[in-house]
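Take this structure first; my questions come after.
Just one protein chain is left out here, and the rest sit where they should.
Every chain is named by a letter (A and B) in the order it is written, and numbering of its residues begins at 1.
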Amino acid sequence: MRQGAGRVARALLLVAGASFMPVLAQEAGVQEKGEWPMPAHDLASTRYSPLDEITAANAGKLKVAFTFSTGVDRGQEAAPIVVDSTMYIVSPYPNIVYALDLTREGAPVKWSFRPQPDAAAQGVACCDVVNRGAVVAGGKLFFNTLDGQTIALDVATGKQAWRTKLGDINRGETMTMAPLVVKDKVLVGNSGGEFGVRGWLTALDTATGKLVWRAYSTGPDKDVLIGPSFKPFYASDKGKDLGMTTWPPEAWKTGGGSVWGWISYDPESNLVFYGTANPGPWNAEQRPGDNKWTAGIFARDVDTGEARWFYQFSPHDLYDYDAINENVLVDLPIDGTTRKVIVRPERNGYVYVIDRASGEVLSADPFSPVNSTLGIDLETGRPRYNPDKQPRMGKVVRDICPTAPGAKDWNPSAWSPDTGLLYIPHANLCMDWESMQANYIAGTPYVGAEVRMYAGPGGHRGVLTAWDPVRRRIAWEIKEDLPVWSGTVVTRGGVVFYGTMDGWFKAVDAKDGKPLWKFKTGSGIIGQPVSYRGPDGHQYVAVLSGVGGWAGAIVAGNLDPRDGTAAKGMVNATTDLKQKTQPGGTLYVFALP
Amino acid sequence: MRPAIFSAILLLAGCRGRQNALDFASDQSSAIGDVWHLMLVVCGVMYLLMMLLLGWAIWRALKARAASHDARTAAPGVDRKWRAALAAWSALIVLGLFVLAGGSFLVDRRLARGEDPNALQVRITASEWWWQVEYLDPAPSHTIVTANELHLPVDRPTHVELRSNDVIHSFWVPNLNGKTDLIPGRSNFQTLTPRRTGRWRGQCAEFCGLEHARMAMDVTVHDAAGFAEWQAAQRALAKAPDTPRRTEGQHVFMTSTCASCHTIAGTDASGKVGPDLTHLASRHSLAAGALPLDAKTLAAWISQPHAEKPGTNMPATDLPPDRLGALVDYLMSLR
Partner (left out) sequence: MAACIALTLGGCEREKRDFTGPQPPGGPAPPLVGLQPGTPSPVPPDPRGARYENNAYHIGQGQNLFRWMNCNGCHANGGGDAGPALMDGEWRYGGDIDHIYASIDQGRPNGMPSFRGKIPPEQIWQLAAYVRSLSGNIRKDAVPSRSEGMSATPPLTRRESEPPKGGDPAPNQEPQR
């Protein structure tokens, strides 16, 4: 009886949420099994769990089901992956992969894999030695190691299927992102925009690990895979070899544009959408020009890698506004019609709604205090930079909002088709910035700026914002003392989960943000929570606890709070963090009793 | 007669030369020259008058004393005459000062006139003790970076932005314009409109440390065609090594300390601490004019820079003679 009522309720919800349908055609099986096969949950990056056993009414009763220590006490940014009653976790360096058997009590380790990455890679990792998780598809698990290798394991045995070396740590390249598997390709990108690397997105064959195509983020059109099918929407993105002509000579070779964030895929158009990171160096005076194709979003055909369109969020980026955030694919009712769009909460403080087919920006509205730009000109697509806040060499420019890690960094938001809201976990920080000459030595930082960050207007450093992309405004907000650097997950049961940097894992009502439950874990949370259906049919919520990343660098690296510029200015904003949390590395899984 | 000719030659030598504020080669230095001439004439005339009047006064006094000891009372009309003369003399001085101030003001205003949209844009950044010279371009991929040399087109204004990396320096090319300081944390500007082709010498004019005296700027003014040719050559990437010894020299450059500080465009070396070496061999001198540029001085500069320019930030590099020779061979091929 209960099951029947549940089915009816689900059907009603589906109908009600029809105008907000995320792209789930391929993952019907996933939906039924309640699995979590990739950090974004699905190729549309919704991070929405269709499970509804945990609701706003009973979330207050959540209890720890089991825990697991990864044995690594650095920033835990990964999302636990659940496929076929097995949970897969990737730890920060040394990137150990654990497979936990969820069918047995206490989820013991089924197998573990130690890739033995080069220890020296830790010296060229800008923002802690993190890893954002693995992806499981077709009986294989794919993940990246810090020293630039992509590895495929057989999920049954944990044995290596293949290993491909893609990055060179001597040039400052590392890999921290979670791959994406689309059909027979696994898509991976490099990190190292602070080390003067040249960014790329590479597609490897899932069976053999051989390189199928590689699209660079700077350089001549043939390297960026820009060809006759490239039709950007805005005039400033049209032209030949813009990846060279919008840079001083040779500067594009150390130009950044790395691909260390999130990728989405739309099976209808066969396009992948992903962002490129900041141009290098941070000191913009050393690279006059628009610096294509950094700090923007690409749409590419997944079979060939050919670019279809590109939009640059931050031409000639001045503030390290990497454009690698998540690209949530939704169909939204805009101006009377249903548009297939990308919703992107961007680092520069605006939520963008972009047409998926053409790359046209339909709206861009600030979700956080912004003074580095004075608005986005929808005619040209370009931001209007604030002349009072432009960094200059040898001068300190004060009170720039948002900061270099952005109003929101990589930590992903979640979309609920039921409420029509995007749950954005972000920070409220501002900064002082001084540009200086950056020297390029391969394998060393190529930055050229000193930064000092502090709390933004209001004094609170973190926020969880529920954003309505159709009405283009904030629905509700929860202020936090510390910056919110965890991911979010939202469930059909109407609960949003997120974590704070001092270790609280919280559940709030998806409709109005009312706090429902919280639990103090052993260390600050910067990981991505997930929710899955266990072998016993019950709903579980899992998150990794272990502070670090850029935001938690003062704890993970034991840095000195007397130097405000340490960790590229983050230490000044987190001088109290050592009193509030210590390093850790434990998985927590919760369920109803 | 001979001493007169000799002194005339010496005096006139001050009017010509490669680093000479009285040899006007640009609009700006001509304007300053106008003020110079005005002051020379006005002050010279006043000086001459003063001397003549002084001479006359002394002569009259001597004559009066010789004539009579009692002639102390002056004629009644003389008092008024003296007052009138004094008034006239004061008026003359005031007029002279106004002329000088007016002339100086007009030239100052001319020199500070706003930017010409046709002007070539150059940015000079001074460090201890060398000049980085960048030619900016609306198309960023056409920018040129060089060091210690400024090449200008004749009859076209060049707008020079002046910046400093460390302490206060001053940019002074006497034949072309006056002195302008380069102050860390701000930009100053100068416009140069050369009217004659040729080579001139400038130098740092604000004490900036141990080697302030050896921080020269070599300025070459080309005609339009020559300048376009120079620009095209500078925009090219570094010449690839064409002999095995030069290839080894490039390898020495990349694998030793050189690439940490210097750039050679087209290679992996992109260091920005020291001067850009992409077209080193096209320059007229080494170490900001401190040394002539040839294989021998370059080798000495690399291994013992402090013997040539003590206190320089260029470190002494230890290389066995064959590797040093290959490196110098490669660098001297970078035209």
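Definition applied: a residue touches a chain if its C-beta (ideal position, glycine included) is under 8 Å from a C-beta of that chain, and two chains touch if they have at least 3 such contacts.
Predicted model, so just to flag it, every value in this text is computed and none were measured.
Novice: Touch partners of the unshown chain, restricted to the chains that are shown, please.
Specialist: Result: the unshown chain touches A, B.
Novice: Considering the whole complex, which of A:L43, A:A59 or A:A125 touches the chain not shown?
Specialist: Per the contact definition at the top, the residue touching the missing chain is A:A125.
Novice: Considering the whole complex, which of A:D223, A:D266 or A:E434 touches the chain not shown?
Specialist: A:E434
Novice: Out of A:D84, A:E450, A:D481 or A:D576, which is the one that touches the chain we can't see?
Specialist: Of the listed residues, the one touching the omitted chain is A:E450.
Novice: Please identify, in ascending order, the residues of chain B that touch the omitted chain?
Specialist: On the side of chain B, residues 166, 210, 255-257, 259-261, 273, 303-304, 306-307, 310-311, 313, 315-319 touch the unshown chain.
Novice: List the chain A residues touching the unshown chain?
Specialist: Touching the chain left out of view, chain A contributes residues 119-127, 194, 396, 432, 434, 436, 439, 441, 443-447, 450, 452, 553, 557-568, 571-572.
Assume only the chains that are shown with their structure count from here on.
Novice: List the centre-to-centre spacing of chain A and chain B in whole Å, with centres computed as mean CA coordinates.
Specialist: 54
Novice: Using the touch definition from the top, list the residues of chain A that touch chain B in their complex.
Specialist: 196, 244-250, 253-254, 286-289, 393-395, 437-442
Novice: Hey, which residues of chain B end up touching chain A in the complex?
Specialist: Chain B reaches chain A through residues 136, 139-143, 163, 165, 184-186, 235, 237, 259-261, 265-266, 268, 270-273.
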